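Here the structure is laid out as structure tokens; the discussion comes afterwards.
For this view, one protein chain was removed and the others were kept in their places.
Moving on to subunit A:
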Amino acid sequence: MRAAKPTRGLLGALGLTGAIITGCGDSGGDDQATSADTTSDSGSGSSDESAGTDTETETDTGTETGDELCPSQGVDLDSPPPQLLSELCLVRWTGDQLEYEDNVFAYDLNTVLFSDFALKDRAIYIPPGETASYVDNGVIDFPVGTVILKSFMFPADMREPELDIDLIETRLLIRYPNEWKGYPYIWDHELGDAVLTVQGEVRPIDFIGPDGIERTATYLVPQKNQCLECHEVKDELDETVVVPIGPRPRYLNRESHVVPGTNQMTVFTDAGWLTGVPAIDELPKAWDHRSLANTPVDQMDYATITTAARDYLDINCSYCHNPRGVNGISSQLFLNWDNEDLFHLGYCKKPGSAGKGGENREFDIVPGDAEASILVYRTETLDLGSMMPLIGRSLAHEDGTELLRAWIDGLPPDDCQEPPEP
């Protein structure tokens, strides 16, 4: 897992990401072999090319090029977002990697949303001089002007994640004075830039999966308004607000791929923009899904399976399925990692208005019986109209659903026929 040790740039990130995805692709010995391959690939591939260049050159490039092409960095909060991503002076695509400008901080998450196997590159732009505040068990409180960038890309072959990469889109989440807003930019590789595309796009994408199997994703670049389907919650005043999902301490609490050996939270603190971070060993930490590469589900102990499954549900489902989730509250199924109410977690719970999603199953979760659980059906099926998550998945994520199955099958069995003891 130290594939990208010497690197700072994207290749390093991809090496890591590739290892994750490889881990997620399938179970068993292949994983470890593939993971090892990836490691050596990215180790040899990336360290040579970008190790020396990135740390130093990136700064130079940022200033030199920036002076010429980027008179100002970041978002003009009084104007509509630019048509071209380059106008924000945050990121460039070299043809095989993303290069971030100054004040843009790349990061990873411990557990990630599955998006049809897309590799993702994440970064945060903090306006110089501004600071963000640590929030315990919540999203970091970012300053106005913050831009969160999330780029989605498909290598032709996930087993060689740093080669032949098709960068599809970069989504921005921008912190305006009163709200966050999301914007999709689709990369036009002839233009060499990403173009604001509020209407989104549905695009078939062929690739070879981490398990060597050819797949075709019906990949969705969400419409601008579809960003809200996942990013909306009710605040304390019961107003609907847009929020980021990933940048929470428990997901950020991991080693940085930019500054190897250093925790990301420390990197952000040292960079001067993140304040109030407790001692690292006191930080909450979600399950690191990269561990799947070395320890597939069938070799995990049940306590780890439970943690992993709950964090997988948290990041993949609970942005809607939480008591404040605008699009999930009517289900009354709350999959946030800290929900301790077993009924709302789905145990022997009949769905609300599940529509066709229930198949012939009766309960969201039948403890001890994954095959009888609606949650498993909906996360595995490819039936349009029954799939969960609602958007962003057109393929099955076998590693994820295997985890969910292992968790549910390992719960104390309950056939859900008898009312619980009072």
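We adopt the following convention: contacts are C-beta pairs under 8 Å (C-beta built on N, C-alpha and C of every residue); 3 or more make two chains touch, one makes a residue touch a chain; residues count from 1.
The rule is short, and it goes like this: contacts and distances are computed from a predicted model.
Which of the following is the UniProt-recorded protein name of the chain this complex doesn't show: "Osmoprotectant transport system permease protein", "Tripartite tricarboxylate transporter substrate binding protein", "TldD/PmbA family protein" or "BNR repeat domain protein"?
For the chain not displayed, UniProt's protein name is "BNR repeat domain protein".
Which of these, A:A156, A:V259, A:I280 or A:L390, touches the one chain of the complex that we don't see?
From the options A:A156, A:V259, A:I280 or A:L390, the contact with the absent chain belongs to A:L390.
Considering the whole complex, which of A:A106, A:L119, A:L220 or A:V366 touches the chain not shown?
A:L220
Which listed residue, A:S133, A:T240 or A:Q299, touches the chain dropped from view?
Checking each option in A:S133, A:T240 or A:Q299, the one touching the absent chain turns out to be A:T240.
Residue by residue, what part of subunit A touches the chain that was omitted?
For subunit A, the residues touching the absent chain are 198-200, 202, 218, 220, 223-226, 228, 232, 240, 326-327, 330, 332, 343, 349-361, 383-387, 390-391, 394, 419-420.
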